[in-house]
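For this depiction, one protein chain was excluded, whereas all remaining protein chains were kept in their positions.
Letters A, B and C mark the chains in the order given here, with residues in each chain numbered from 1 onward.
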Amino acid sequence: MKIAVQADAFDLNAEVEALRSGRLDVGAVASFVGYARDLNDGSAVRAMTLEHYPGMTEKALAAIGEDAARRWTLIDATIIHRVGRLLPGDPIVLVAVASRHRGDAFAACEFIMDYLKTQAPFWKKEETATGARWVEARSSDDAAAARWHPPGSEA
Amino acid sequence: MKIAVQADAFDLNAEVEALRSGRLDVGAVASFVGYARDLNDGSAVRAMTLEHYPGMTEKALAAIGEDAARRWTLIDATIIHRVGRLLPGDPIVLVAVASRHRGDAFAACEFIMDYLKTQAPFWKKEETATGARWVEARSSDDAAAARWHPPGSEA
Amino acid sequence: MNVRLLYFARLRERLGVGEETLAFDGATVAELLAVLRARGGVWAEELAPGRSFRVAVNQELATPDTPLADAAEVAVFPPVTGG
Partner (left out) sequence: MNVRLLYFARLRERLGVGEETLAFDGATVAELLAVLRARGGVWAEELAPGRSFRVAVNQELATPDTPLADAAEVAVFPPVTGG
């Protein structure tokens, strides 16, 4: 599994090819790229800065990926998250999952994104016309993550 | 929406960039690539040939994409399916969906793949050590498509 | 009236024909299938009720009661296996 936290942009083709290289049993690669938007909560966003918790971030992403690999039959996965200052249109996060069959790849990719949104220590600060503001966590993200593990269902 | 049936390979980066180009409201792109595997139903596969029904194929793919656009809030989508002779490891199909938020992109991308597998007129013929064979449809694919529209639920 | 018939994939190979034009006096897909089955042999076998095949009329998936008009394009093929 590849886990990376980096300031640089990533290359979707290169990451997907590295993920499946030499594995002719890969039938499916589901991938997700999240982008910085130019509008959030009704305000125009000029730029954003992503802060993270070095050390914990990598551990949290690896734990999320390993959890996915226990839940579904996966061949490999890649999780890359950028940090630092980004402009609208810039890619922020890449998750790609390779498996034999598409159901596992889709489910694991969405699961990883939902958990990353609620468990990995990244914070966004947006620059708007009225100044800088920290993005507030969304209850819809907690709800998305909870779909995979209803309260009280398991330890 | 871009729909293409072609013998040539596709470029994932180029397709995703074309899908979101100039749209700074795109927050999410979910994509799926299906590959030819070297093993299917227990036999080594040397190559496969994809046959299709020219005319109906494009209509079926467009209908599947339009159905997805009615069910979820999408910005744009791309569906590309290859035909002709392919080798293990070759990409067969690409579906990419752009939306504001990830839930719509993931759901629509998986929906399109599930419907494509059961509604679009493509057929695979595999070359194995014991000769050529037509791939049989999987009941798991019918089940995957039925998830989105339980029998009797709508017209 | 005349209908244009297309066959694909395993059915094209088994029936030994990719397309044909057929003079036909019925009104539905079910009646057309009965005419084809009456050819006997591999036609009766492959298109027997209960066998797994699909029919499209003018490039839309059809059912036995789908009506046929003159110059309809009717395709008969196995369940699809793309993607």
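In this section, a residue touches a chain if its C-beta (ideal position, glycine included) is under 8 Å from a C-beta of that chain, and two chains touch if they have at least 3 such contacts.
Just so we're clear, the structure is a prediction, and the values are computed from it rather than from any experiment.
Every visible chain touched by the undisplayed chain in the complete complex is listed here: A. The chain that is not drawn here is touched, among residues A:Leu12, A:Val93 or A:Cys109, by A:Val93.
Of A:Ala4, A:Ala18, A:Ala44 or A:Val135, it is A:Val135 that touches the chain left out of the display. Where subunit A meets the omitted chain, the residues involved are 34, 50-53, 55-56, 59-60, 81, 92-93, 113, 116-125, 134-138.
The rule we apply is simple: only the chains that are shown with their structure count from here on.
Separating the centre of subunit B from that of subunit C, both taken as means of CA atoms, is a distance of 26 Å.
Subunit C has its Cα centroid 48 Å from the Cα centroid of subunit A.
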